[in-house]
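Step one of this worksheet: look at the structure below.
Omission of a single protein chain aside, the complex is shown with its protein chains in their original locations.
And now, chain A:
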Amino acid sequence: MIETLIWLIGYQLAGELICRSLALPLPGAVLGMLLLFLTLCVKKGIPASLNTHVPQLLGHFSLLFIPACAGVIVYWSLLTAHGWSLLATLAGATLITLLVPAVLLKLLLARRRRGDAA
């Protein structure tokens, strides 16, 4: 577990330092994920500790969002200031943004599969 935390925090710190120095529009953790992914590709394997503990940590990924979500009450009056139109906008936009890429990706994958078969 300790080894896993050192890996993950180390890659996040590396990501943060690079993003901040180059002023990239990306959170350090996301760059850290990409860097760790590249490292695994080069190593052609996953260290045993990461392979055991990371799935356990990610199994409780939801827990980590609760503080930020509970914090939304601070801005609750902003959300309800425009009545339902704001919530309807958020719900509608999320629905559209889920469906458009899903349908597009499904079509692209099916098309390529047909191309492979031909």
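Criterion: contacts are C-beta pairs under 8 Å (C-beta built on N, C-alpha and C of every residue); 3 or more make two chains touch, one makes a residue touch a chain; residues count from 1.
The rule is short, and it goes like this: contacts and distances are computed from a predicted model.
Colleague: Can you pick, from "LrgB family protein", "Xanthine dehydrogenase YagS FAD-binding subunit", "Nitrite/sulfite reductase" or "Tripartite tricarboxylate transporter TctB family protein", the UniProt protein name of the chain not displayed?
Modeller: Result for the unshown chain: "LrgB family protein".
Colleague: Against the chain that's been left off, what residues of chain A make contact? List them.
Modeller: Residues touching the hidden chain, for chain A, are 4-5, 8-9, 11-12, 15, 25-30, 32-34, 36-37, 40-41, 46, 50-51, 54-55, 57-75, 78-79, 82, 85-106, 108-109, 112.
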